[in-house]
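One protein chain is absent from this view; the other protein chains keep their places.
We just call them A and B in the order they show up, numbering each chain from 1.
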Amino acid sequence: MGRPDLNRRQLLGGIGGLAVAGSFGFAALGTGADALASGADARVRYWNLFSGGDGANMIAMLDAFRKENPGIDVKDSTFQWGNPFYSKLAMAAAGNRAPDLGVMHLGRITGFSPGRLLDPWDVDLLAKYGVREADFNPDLWKRAVIDGKLYALPLDIHVQLCFYRKDVLKKAGLLGDDGRIVPVTSTGEWFDVLKEAKKATKKGLQTIGFWINDQNFQWWFFVAFYTQLGGTWFNAANSEVTFDTDKAVQVLEFLRQHVTDGYANPGMGSVGAEQFMNGAPFAWEGNWSVPVFSGAKLDYGATPLPPVFGKQATHAESHAFVLPHQSDRGGATNEAAHQLAAYVVQHAQQWAAGGHIPAYTPTLSTAAYKELNPQSEYVSAMDHQATEPKVWFAGSTGILAQRIGPIVVSSTMGSAKPEAVARRMKGALTQLLGMKNPMDGRTAAQGGAVA
Amino acid sequence: MSTAAQIRVKPRRPWTPSQIVLTLLGVAVSVVFLAPLVWALFTSLKSETEAVEVPPHWLPKEWTAQAWSAIFETGNITNWFVNSLVVSVCVTTVVLTVSALAGYGFARTEFRGKNVLLGVVMAGLMISPAVLGVPLFTTVQQMGMVDTYWGMILPQCAPAAMVYILYKFFQGIPRELEEAAFIDGAGRWRVFFTIVVPLARPSLAAVGIFTFIASWNNFLWPYMVTNNPDLMTMPNGIATVMNSYGIQWAQLMAGGLMAGLPLIIVFVFFQRQIVAGVAHTGLAGQ
Partner (left out) sequence: MTTAGTETVLAPPRAKTAALSATVRRKQGFQHGGWFVAPFLALFVLFVVWPLVRGVYLSFTDANIAGDSANFVGLDNYREALQDPQMWDALGHSAYFTLLVVPCITVLAFLLAMLAHHIEHAKWLWRLCFFAPFLLPSTVAGNLWQWLFNPGTGMINHVFGLETPWLTDKSYAMFAIVITTLWWTVGFSFLLYLAALQGIPAHLYEAAKLDGANAWHRMIHITMPMLRNITGLVIALQILASLQVFDQAVVMMDFSPGPEESTRTFVQFTLEEGFTSYRVGYASAISIIFFVIIASVALARMWLLRNREEGGR
């Protein structure tokens, strides 16, 4: 071993030492490279769960905001949709490391411990940036108010839709004179429609994609059709389960029949949208698929889920802005968070392109919105909302959906009989009603964090 | 070192029929093992629309680096890369330091309650963030270290296994070496740093390499303790943030390769050390 070797070792040692020292220094600073690089007056950390088309629209709105407000640096982060996002948001708020602004589903607000994990909005500050109560659907606004304080600023209403390919349905003779799908008012009519559509479908494609193995979608569809039948969940005091197993069986059998009659292929459960784009006549999807299908230049329409049990009703939820709890909330960053949320809510035209129905009502009456298609075809869905019961364990991907969704799937997939599944659902509901909200130790009947 | 490697002349091996069969078998198995990685690489070089074409095909019809440039433009990837590096380097340094000291302390020095303590540490082998994640999180939460580098780093720095490995090693060093130094009047710390540590270099390298790999790839604990995407490490960011873009598989594969390739490249160059390191740490469990 000669000198050069020693030098090399010294060099390696030097580099290693620098790396170690640098790493420790970086860790001591503790904010991450991006925050270090930011030189703006206010840096708003904003967390959302918008992927795909929604994500692109949100980013476009944020970019517009950034252009108009160069003094505010917006750091947006998109998380895996559903529970990973809610876990992260709760853990960050509990650990007092919450972002400045977040997005949640309105149904989850009550269970998210307003006052503990969420901070209330400063209504005056919102008004300063142009957002007032009068501009919102009163029912929607009411759901966001808890103990007299506003905890959520609604952005939209989003619904489950029945997408259909006009080109395929035309071949099958299922389009009316107005170029829209023929009306369907019973399960019999619906399956007749599927039968005709199947004949006109290309080989290798299923007739309808409706997320057979997805616990969330199956649960949402169940809620929609169960509401069409006039089914209820709990009594007014949330002390008794009023779930009607006979009605539930009807819904479950209806969903299952899509599989047994060969219209939906279990192997294609998660790729319904791709199948639809390749020419499958139907897909039941959330309205967020509108930009995907429009982007693919399909000739298609979208209606609320068909009223096969006689009454209109389709599952609906809302996205809303929230302020995750920070013990030192205030100052320029907090004001910037208000400003950003107010801006996005008011500039929801872009958001409507993503298929959502804007919560800010002035948007709905603009000519630009009325021209949007197929949005105008299903905007009526906001008047027939089927929502989960208003209890602490409800809301998008909440405990209720987590517990009951898989039970619904087991029926649709055929691993369990509808009667047994309905009984299990009732059992689960009974158990949940007796459960205490971990955040305040009260059951739903005791008013566990319910507004 | 390099000279030594060159001097070792490889004896010529004949290509006997059995060798040919075995080698062909080896090639076949290797193809199976590498195919997923190659598939990831090709996917990352397709456009997003080509990536989801049915039926799938191996080679991109149009080679494009759009996925790679996209992940760099959004910026998160570089942040996560730096974070991974910072966390792994810090963890490795702290682990090496404390476990070398502790291993030596347990192997060579006497103090009251040593055997009881050693037993407790060995019992600690059974505890990991997978087993006690929730209480560990609340502990770190109490310390106010959720969403901090230290919250990620420190809980990874008490690996009983590494102490055990070094303890075993130090026990194997002949006492006489140190005794001689003590007689010459050297202090305990000086003996440790000038005699014991140099002797232990291969073992320390093994522990260091293994710790670095484990820390670089660690998902569960950083996943629990970091929510702020600015602070996430590669495995965590890819799984919880990047994954959420939906069906952008080309980008996802590019990001995955960014996370996986550094270690694989390092492996190509330091194969002997890493193989020895992994085998050594693993075998110590015997």
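FYI, a residue touches a chain if its C-beta (ideal position, glycine included) is under 8 Å from a C-beta of that chain, and two chains touch if they have at least 3 such contacts.
Worth saying up front: this structure is predicted, and the values here are computed from it rather than measured.
K.L.:
Just one of A:Asn48, A:Asn69 or A:Ser113 touches the chain that is missing; which is it?
P.N.:
Final answer for the missing-chain contact: A:Ser113.
K.L.:
With the missing chain put back, which residues of chain A would touch it? List them for me.
P.N.:
Against the missing chain, chain A presents residues 1, 80, 82-84, 86-87, 90-91, 93-94, 113, 116-117, 212-213, 215, 266-271, 274, 399, 402, 406, 409-410, 413, 415, 436, 438-439, 441.
K.L.:
For review purposes, identify every residue of chain B that touches the missing chain, sorted by number.
P.N.:
So the residues of chain B touching the missing chain come out as 1, 13, 19, 22-23, 25-26, 29-30, 33-34, 36-37, 39-40, 43, 51-56, 94, 97-99, 101-102, 104-106, 108-111, 114, 117, 120-121, 123-128, 130-139, 141-142, 154-155, 157-158, 160, 163, 173-174, 176-180, 182-183, 185, 188, 191-192, 199, 201-203, 205-206, 213, 216-217, 219-220, 224, 234-236, 238-239, 243, 249, 252-253, 256-257, 259-260, 263-264, 267-268, 271-273, 275-280, 282-283, 285-286.
One rule holds for everything that comes next: only the chains that are shown with their structure count from here on.
K.L.:
Between chain A and chain B, what is the gap in Å from one C-alpha centre to the other?
P.N.:
Going by mean C-alpha positions, chain A sits 37 Å from chain B.
K.L.:
Which residues, counting only chain B, touch chain A once they are in their complex?
P.N.:
Result: residues 1-3, 52, 54, 75, 78-79, 82-83, 85-87, 89-90, 93, 137, 141, 144, 146-150, 153, 224, 227-231, 239-241, 243-247 of chain B touch chain A.
K.L.:
Which residues, counting only chain A, touch chain B once they are in their complex?
P.N.:
Interface residues on chain A, with respect to chain B: 1, 5, 19-20, 22-24, 26-28, 30-35, 45, 49, 51-52, 55, 75, 77-81, 84, 88-89, 91-92, 94-97, 99, 274, 278.
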